[in-house]
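Shown below is the structure under consideration.
One protein chain is absent from this view; the other protein chains keep their places.
For chain A:
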Amino acid sequence: MPWSEILAQPLARRLGLLVLRRGSSGAFLLILAVLAVTAPNFLSPGNIANVFAQSAILGILAFGLTCVVIGGGSNVVAGGLDLSLAANLGLCAAVYSSLNNAGFDTVQAIGLTLLCGLAVGALNGFTVVVLRLPPLLATLASMNLIAGLELVLTQNSVLPTDSALLDTLAMGEWLQVPALAWMLLAVALLLGLLIQHSPYGLRLYAVGEYPEAARAAGLRVGLYVFSSYLIAGLCAGVAAFCSAAYFSGSTTGSGDMLLSVVAIAFLGVVFSRRLVANIPGTLLATLLLGFLINGFQLLNIASFWVNGVQGVLILLVVAMSSALRKEEGGL
C-alpha cells in the first residue's frame, strides 16, 4: 500500500501531529478573521450572540454524543456512538408540546419530557451494556423506533405550542445575550466540570480508552458506559426545550440534525492536545460550524457550501486521527 507507506514516514507523521494538535485552533481563528474582514456586520455583538443562540440545539446534542464517545471509546465502528440523539430530541419536543397543549402544569410537562429523554438513554444503555449490541447498530435501531413513536404522536405534522418557558427561551435576554446562548454555555459549563474536572469524568475516560485496565483497577465499566447514555438522553431532553422554543412547538425533520451532531462531536476532537473527545472542543466545533453558516449567509454564499466544508473537515479529521491511532498502536 503506497499510501500507508507515505503515512508511515516519520516526517509526515510529525507534520500530521503538529497540524492536528496546534493547527486546529489556528485554523478556527483564521476562519473567524477572514469572515470578520469580509462579511458585513459579522463582528457585531448582536450577531455573535445570535450565533451562540443558534448553536444551542446542535451543541447540546453534541455534548451528549461526546460523553458517549468518551465512555465507549472513540473507535467509530466499535466505540461509543448514539445515533438516536436527534430522533430523541424530536420525540421529547413532541412529548413536551403534547403535554403542554393537554394542559399539564409546567413542572409536570418539563419533568415528563426529561424522563422521556432519560428513558431513551436507558434503553440505549440497556441494549449496549446488557445485550452487548454494537452501539452503532443498537442506537440505529432505537433511532428508528423513536422516530416511529414521534410519527405516531404527531401524525407527521407540526404541533404548535406556547408556554412561558418557551417564550423566555426564545425571546429572553440577559446582558443582551439571548437565553438560548446562556443555555448552551450553562450546559457546556456543567458537563465540562463533570467530564473534565471530576473523578467521574476521569474514570469515564479510563473506561473508554482502556476498558481492561479500568476493569482491573476495579471500575464497574458497564455502569459507566450506561451512565454516558443516560447523560446523552438527558441532553436530548434539554435540547428539546431549545428546539421547541426555536420552532414554537415540535416540528418534523429533527432526524436531519443527526449528521451535523456526529460531525461536531468528531470535529471537537481536534481542539484537544491529546486528540480525544472533550466538552470544550465540542463547544468550539459547534461554534465553528455556527459561524461558518452565519458567515456564508452574510457573504451571500449558498448554504450548501457549508455542507461541503463540513464534509471535508470530517474527512480530514477522521483520516488524520486514524493515521495517528495506527502510529500509537504501533508504539
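Assume a residue touches a chain if its C-beta (ideal position, glycine included) is under 8 Å from a C-beta of that chain, and two chains touch if they have at least 3 such contacts; residues count from 1.
FYI, contacts and distances are computed from a predicted model.
Colleague: Looking only at the UniProt record of the hidden chain, which name from "Sugar ABC transporter substrate-binding protein", "DAGKc domain-containing protein", "Cell shape-determining protein MreC" or "Amino acid synthesis family protein" is the right one?
Modeller: "Sugar ABC transporter substrate-binding protein"
Colleague: Touching the left-out chain: which of A:Leu118, A:Met257 or A:Val270?
Modeller: Missing-chain contact among the listed residues: A:Met257.
Colleague: Taking the entire complex into account, which one of A:Gly71, A:Gly192, A:Gly208 or A:Gly249 touches the absent chain?
Modeller: The one listed residue touching the chain not shown is A:Gly249.
Colleague: Would you mind spotting which of A:Ser25, A:Asn50, A:Asn75 or A:Asn144 touches the chain that isn't drawn?
Modeller: Checking the options A:Ser25, A:Asn50, A:Asn75 or A:Asn144, the one contacting the hidden chain is A:Asn50.
Colleague: One chain is left out of this view; which of A:Thr66, A:Thr154, A:Asn294 or A:Gln310 touches it in the full complex?
Modeller: Counting the whole complex, the residue in contact with the absent chain is A:Asn294.
Colleague: Just checking the interface: what residues of chain A touch the absent partner chain?
Modeller: Residues of chain A in touch with the missing chain: 40-41, 44, 46-47, 50, 53-54, 57, 156, 158, 160, 170-171, 246-249, 251-253, 256-257, 293-294, 297-298, 300, 302-304.
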